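One protein chain omitted, others in place.
For chain A:
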Amino acid sequence: MTKALPSPGFATFEDHDHGLLLDGDGEPDFGRIQQSADFQLLRRRIATFVIPATLLFLSWYVTFVLLSAYADDFMSQPVFGVINVGLVFGFLQFASTIIITLAYSRYAKRRLDPQVDAVRSLVDADEEQL
């Protein structure tokens, strides 16, 4: 952290140099942070993952429940041994949940956390200037 910031970091810093992201009392100006490009990018990145992933697991779960309720012939077809489609789909629900969980965790670490730090550094930098 002692090394000088690379130039893109300074660029963001310069962008906001003419208007601090703090209000008159030295508190963060949330309205302007909300409008800042860095914060908007964070929002977009969250939406990029969370909205499709949520729609995916919700529709997959609802499909599974509807099939269980209304398509028991299909769900009771044996796949191997006495294990049928319904049980296999049940196990797949477990698998998909774990996969989405780990994928989100990885995505958040790589794409969200650095962006959160970027937004926070806007405010921290301003606080140092005061």
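Quick notes on this structure:
Keep this in mind: a contact is a pair of C-beta atoms (placed from the backbone, for glycine too) under 8 Å apart; a residue touches a chain by one contact, two chains touch by 3 or more; residues count from 1.
Everything below uses one rule, namely that contacts and distances are computed from a predicted model.
Candidate names were "Cation acetate symporter", "Carbon-monoxide dehydrogenase large subunit", "Spore coat protein JA" or "Carbohydrate ABC transporter permease", and the UniProt protein name of the unshown chain is "Cation acetate symporter". Across the interface with the omitted chain, chain A contributes residues 27-28, 30-31, 33-34, 39, 42-43, 46, 49-50, 53-54, 57, 61, 64-66, 68-70, 72, 75-76, 80-84, 86-87, 90, 93-94, 97-98, 100-102, 104-105, 108, 113, 116, 119-120, 123.
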